[in-house]
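Complex shown without one protein chain; remaining protein chains in place.
Think of it as A and B in the order they're written, each chain with its own count starting at 1.
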Amino acid sequence: MIKKVLIVDDSPMIHNMLRKTLESNGYEVCADAKNGKEGVELFQSLKPDLVFMDITMPVMDGLEAAKRIKEMDASSRVIMLTAMGDDEIIAQAGAIGVDIFLKKPFNDFKIVSAISRME
Amino acid sequence: MDMKLVNPFIVAVKSVLEQFGLSDIKQQVVQQKEELIIKKEVTAYIGVVGDLQGNVAYSYSVETAKQLASTMMMGMPVEVLDEMIKSALAELANMFAGNSSPLFEMQNLTIDVTPPSLVVGDDIFFILSFHDAVTVVLETSLGEIEVNIELEV
Partner (left out) sequence: MDSRLIAPYINSTINMLKDMTGIEITSTSEPQNDSGEFVSQGVSSAIAFSGKIKGKFLIDLSPQLAKAVICQMTGETMEDLKDRLFLSGISELNNTIAGDANTFLNNTYALSLRLAPPIVFSGSGITVSSSNIETVTVLCNTEYGEMKVNIGFQGGAF
């Protein structure tokens, strides 16, 4: 049962909009991480049910962070949410074990249906 | 941000300025900022790609920019920031960033730089980064040079 969500993205606007979408659909945003390193740390301390992960971020990028999270916990659920969606990067994400790859821009429907696919 | 990633940019600025005869450069402040907002009037920013990815911005007042350009051109007086002067300032940023590359190689990091852009305005609110960035202020006889760095590894 997915309830607690961690958002990892360096854009304040993404945090704002994704939080609105999630909260209005009954999910709880447990934290906002602004880079991959923070994302990994918050994943460890808060154990969210689901992580939304951007790719282009300072300090540690999203692919590296997703890899570490999957290594820490193979049952973790990670959805990549990113502006880049070419075949090469999708393949890289798949090889890491990312569950779903969503290309921005997102809307309520895309987010909610992706989450329900993960239940 | 790890200072090991910041220092090459600072060392490079100092060594380029020394080649133009400017040697008394003091490193005044190092700030780890939550958000990097630039208010100085002239900014030459350059993208960094490769093992490090991000932006480096060199910012000055109009007065300091004119004096830097003048120094680059053997002391020729600079009255106005015209197209030629702006090109010289972009080239200066290119030299600053490019000279940091060998210093990163010594850390086994290969970087390349994207072409510089110059942004000029006296009413400007410029966000280089929404998080995790550093500003190093260098004091020179021509005025302050702000080196603003936002990087991902």
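The criterion applied here is as follows: contacts are C-beta pairs under 8 Å (C-beta built on N, C-alpha and C of every residue); 3 or more make two chains touch, one makes a residue touch a chain.
Predicted, not measured: the structure shown is a model, and the values here were computed from it.
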Legend entry - From B:D2, B:E63 or B:D112, residue that would touch the chain that is not displayed: B:D112
Legend entry - Chain not shown, touching residues in subunit A: 10-14, 16-17, 56-58, 82-89, 103-105, 107
Legend entry - Absent-chain interface as seen on subunit B, which is shown: 35, 45, 47-50, 53-55, 57, 83, 86-87, 90-91, 94, 112, 114-130, 150, 152
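In this text, only the chains that are shown with their structure count from here on.
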Inset, instruction - Using mean C-alpha positions as chain centres, tell me how far subunit A is from subunit B in Å, no decimals. - result: 34
Legend entry - Complex interface listing, subunit A residues touching subunit B: 10-12, 34-35, 56-61
Legend entry - Complex interface listing, subunit B residues touching subunit A: 1, 53-54, 129-133, 150-153
